[in-house]
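Working notes, beginning with the structure itself.
Heads up, one of the protein chains got dropped from this complex, but the rest are sitting where they should.
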Amino acid sequence: MSRRLVVLIAAANGGTQFGSASHKFLHPLLGKSLLQRAIETARGISPKRIIVAGGDDPDPINDAARGAGAEFIAWGGPRKAASGLAAVRAALSGEESGDLLILPADRPLLRPETLRELLTYHRRRRSDLTVMSAAISDPRGCGRVKRGPDGAIRIVPNGEAGPAELTIPEIEASVYAVRIGGPLFNLASLRIRGTGGRLDAAAFFVPVFRAGGRVEAFMTPSPDDILRVDTRADLARTGARLRDRINISLMESGVTLVDPDTAWIDEQACLAPDAVVAPFVVIEGSTVIGRRAKIGPGCHIVRCTIGEDVVVSSHTVMEDAVLESRVTVGPFARLRARTVLRSGSHVGNFVEIKATDFGPGAKAGHLSYLGDSEVGDEVNIGAGTITCNYDGVRKNKTRIGSGAFIGSGSELVAPVSVGRGAYVAAGSVITKDVSPDALAVARGRQYEKPDWARTRRERIEREKKSGSEKP
Amino acid sequence: MSRRLVVLIAAANGGTQFGSASHKFLHPLLGKSLLQRAIETARGISPKRIIVAGGDDPDPINDAARGAGAEFIAWGGPRKAASGLAAVRAALSGEESGDLLILPADRPLLRPETLRELLTYHRRRRSDLTVMSAAISDPRGCGRVKRGPDGAIRIVPNGEAGPAELTIPEIEASVYAVRIGGPLFNLASLRIRGTGGRLDAAAFFVPVFRAGGRVEAFMTPSPDDILRVDTRADLARTGARLRDRINISLMESGVTLVDPDTAWIDEQACLAPDAVVAPFVVIEGSTVIGRRAKIGPGCHIVRCTIGEDVVVSSHTVMEDAVLESRVTVGPFARLRARTVLRSGSHVGNFVEIKATDFGPGAKAGHLSYLGDSEVGDEVNIGAGTITCNYDGVRKNKTRIGSGAFIGSGSELVAPVSVGRGAYVAAGSVITKDVSPDALAVARGRQYEKPDWARTRRERIEREKKSGSEKP
Partner (left out) sequence: MSRRLVVLIAAANGGTQFGSASHKFLHPLLGKSLLQRAIETARGISPKRIIVAGGDDPDPINDAARGAGAEFIAWGGPRKAASGLAAVRAALSGEESGDLLILPADRPLLRPETLRELLTYHRRRRSDLTVMSAAISDPRGCGRVKRGPDGAIRIVPNGEAGPAELTIPEIEASVYAVRIGGPLFNLASLRIRGTGGRLDAAAFFVPVFRAGGRVEAFMTPSPDDILRVDTRADLARTGARLRDRINISLMESGVTLVDPDTAWIDEQACLAPDAVVAPFVVIEGSTVIGRRAKIGPGCHIVRCTIGEDVVVSSHTVMEDAVLESRVTVGPFARLRARTVLRSGSHVGNFVEIKATDFGPGAKAGHLSYLGDSEVGDEVNIGAGTITCNYDGVRKNKTRIGSGAFIGSGSELVAPVSVGRGAYVAAGSVITKDVSPDALAVARGRQYEKPDWARTRRERIEREKKSGSEKP
């Protein structure tokens, strides 16, 4: 790959069948937009330049392209075809040698390996233009690759194909390698294909086709790679294939996916061998999951780091959290950003934790909210404990020392500290710091009104009978 | 379709393979029973009458048929075949012209379009009887349509088919159009087919077949339409197809379904373009979802109205609620009937809201229960807030004025009002109305017993050592 390589990504005018207010190329697929995927695929073959030809400038394609480190040129659609062509010519005019790879942005399954094979073929054959082709079972609607008796390659657009040509199973995939400086790299003769004025890769070479030069077709052995996204159904379909790829690769690396058909795991995620993922799980972003960690049914995990031997029970939702080894969480736990669960700690059902450092061996088993807290080793947080971290103006911190015991149903009104080894009585509202090893109580005294409930029942009963219902 | 049209829906004696205590035809498929679906399909071609032939009268089929606005006649099964035939004759005896369409109630995929095509064919061909047929790959168990060299159509019941006939791929679909008043509309000659005495559509014409008249077969181009539900596996299978249809139609209209294979959306639901539905979502009834609304993984939504730009995070369950635009809810939120979340409000995890008007910009982020409440603009409901709306006798109202701040862990004992701009201290039990702009406190005072916790630990430790464990 030492020859100079420029990739031009065609990302203009797509998505009329999406019925969407946003560009087709900006729709996400497993956490990345189609455009982002095309740029990453291009980057996988280490080109000198990546140029995205999008719609009008300024537009979100421009932002996305530049955000991903690519160049942008405005194609501008049918009405501005002349300026679009000028932009392409300007962008490429300085190129004198090497190859131009033209890549449509709506083929999210295309892999760098496949592009590399195309380029290798193109260079070995000393071709001026190499078309990627594939043999597929239903070639309807696609341009065909016609191989003449002398081996000459001709692209027949679908609309121009005669009955015999329509039976050709080899289609062209709108992916092309063009030798820069060759007879087919003729910027001056670039034209718009058809009346639609769509920028697709074909625009770049169809007119020059009849100008001579050596044309080759590289038939990819992975026809799945070239699936095109025209509709939202295509998007879902390619998403499913992409997911299959990810899941097969995870299984090959030693991960147990109980139900690969319902495991949605982004490719950025990294799961260690013997991690187990139950059905109906969604794992997003650059999540890391350690050996033997178990993810239960219905979990939704976004950008988390999960240590070895962690058990995440069903229906746990977490984002941007860190779980050290041997932590147990869930079911129905909710971990939010800047949560760290230290090793061996436990967070149970209906517990929300946010921006909290939760000490080794600490436990919060039930119905609690810990926000902006520091919780020491082996602390016991009783059911229904709430850190009152927000006073209407700012978020305040709660500190709980190691070995402390927070009785159930307590409120800790931050800023407040509970000392090491202290004990907060159940049902207390703690507004002042608690000394280490002390007992703190803050609740009403209990008193009783004998027979009150019976008297009330009887009165209600009487009133019901008399038609009134005032208790 | 100006000719008079009567639809007879055959819904008797089905379901022996269902192993169910309720009629096969009453089993639901994506929110509607098979019978209801048949009646709605019939209604789609605007007949003058829809007659359901069910089992014994009174029975639930009768109720369901009349509930859906159809007529009902009792077929009554094998033992009452004579009375069943009499009922059919009586129901149709007044009909003098037009067409009778006979439709089995166990073909939930059949569409009005397909019936309309059948009728058009039937009328154009001036047919006396037109059979709907389909070419399928596995015709076992079905009656075959035999086309003679002269074009004459003959139905061969599966049991009477010879080896050559068994290879015919064209089957009859138990859907028939009969010209009323024609030679094949001979009510007097109606008979029960076979020994089972089952009422299926064939009962109406098989005996008259040999009586002459013009018979045609209309081969539907959509053989999927005629899939019959005999078993619960069939029910699941047709449910999956029905769901595919709904989902494809949603995607065509601009909705993003991340995983159409796990999206269960009733056909009554209406989703706007650029709404996004994550995997593992169930949406039931006449739910409406606005543009750009996002429904997270695992949500279950029943008869709700969801505005534009709403974000529903994972595992949120709601029924009969209204969410105005830009609301954010979940994860793990639960919205019940008569809940209105005003625009820009937020409901977080482990929060249940029932019969509450929740003001614009109001927030209830954590572990709360709001029932029978009115909550003003920009109110902040602290974590663990509970409206004590039930006193054992009746439900009472809680009113919270705009801009109020309810401290975490508070109970609001209804009926009670918190004035505009008031502040309830964390951990308070509010039993009396709070004045606007006031601070209300209702909690115990905090006191401390120094070293109590250490002394207790040491005592427990000693007792453990001495074998006793009384703390």
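Order of writing sets the labels: A and B. Residues in every chain begin at 1.
Definition applied: contacts are C-beta pairs under 8 Å (C-beta built on N, C-alpha and C of every residue); 3 or more make two chains touch, one makes a residue touch a chain.
All figures in this text were calculated on a predicted structure; none of them were measured in a lab.
Between the chain not shown and the residues A:127, A:287, A:380 or A:417, the one that touches is A:380.
Checked against the hidden chain, the listed residues A:158, A:286, A:314 or A:402 yield one contact partner: A:314. Considering A:22, A:46, A:97 or A:253, the position touching the chain not shown turns out to be A:253 (whole complex).
The chain omitted from view is touched by exactly one of A:262, A:356 or A:373, namely A:262. Residues 248, 251-262, 273-274, 278-280, 291-292, 296-298, 313-315, 331-332, 348-350, 366-367, 380, 382-384, 391, 393-394, 405, 407-409, 423, 426-427, 443-454, 456-457 are the ones on subunit A that touch the missing chain. What subunit B contributes to its contact with the hidden chain is residues 18-22, 27, 231-233, 235-236, 239-240, 261-262, 264, 280, 282, 298, 300, 315, 317, 332, 334, 350, 352, 367-369, 371, 384, 386-388, 390, 392, 405, 411, 413, 421-423, 428-432, 434-435, 437-445, 460, 469, 471.
To be clear about the criterion, only the chains that are shown with their structure count from here on.
The geometric centre of subunit A is 31 Å away from that of subunit B, both derived from CA atoms.
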